[in-house]
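The other protein chains are all here in position, but one chain of the complex has been omitted.
Now for chain A:
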Amino acid sequence: MMQFMLLFSRQGKLRLQKWYVPLSDKEKKKITRELVQTVLARKPKMCSFLEWRDLKIVYKRYASLYFCCAIEDQDNELITLEIIHRYVELLDKYFGSVCELDIIFNFEKAYFILDEFLLGGEVQETSKKNVLKAIEQADLLQEDAKEAETPRSVLEEIGLT
């Protein structure tokens, strides 16, 4: 079972964190700090897996962003690497050539997509079509909802409230 997934930039800024095991905020911060440091220190050609505490870390870099998963001892490293890749593909398909900025500005969407793909640390649905269908349906619901809403003030539109 996957224990957690972290997305962070080359500068070490955390962009997304998903925890599948209950941990205190303090512990989460400690783990994040330690792992970001460890992974960023590794050279490009190095192997994508490392032992860390009693877990296995699987990570891969996409452009400026590192995707880093912690799995348990008996879990399969290569399939985890492809979990990462499938998630990137899902983001890419949804945002259209995704970049780090998309994830920063639409972090809630990145979470929703992840929840459709992985649940409780296990793969829930691997079909790209099915995952995106679920998300797009939700977007349609949002569009409907928006139309029904009362027009908002101009001030708010430019973000001043």
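FYI, a residue touches a chain if its C-beta (ideal position, glycine included) is under 8 Å from a C-beta of that chain, and two chains touch if they have at least 3 such contacts; residues count from 1.
The criterion applied here is as follows: contacts and distances are computed from a predicted model.
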| item | value |
| --- | --- |
| Candidate names "Elongator complex protein 6", "Cytochrome b-245 light chain", "Translocase of chloroplast" or "AP-2 complex subunit alpha"; UniProt protein name, chain not shown | "AP-2 complex subunit alpha" |
| Those residues of chain A which, in the complete complex, touch the missing chain | 1, 14, 16-17, 20-22, 25, 29, 43, 45-51, 54, 74, 76-79, 81-83, 85-86, 94-96, 99, 101-102, 104-109, 111-112, 115, 119-130, 134, 137-139, 141-143, 145-146, 149-150, 152, 156-159, 161 |
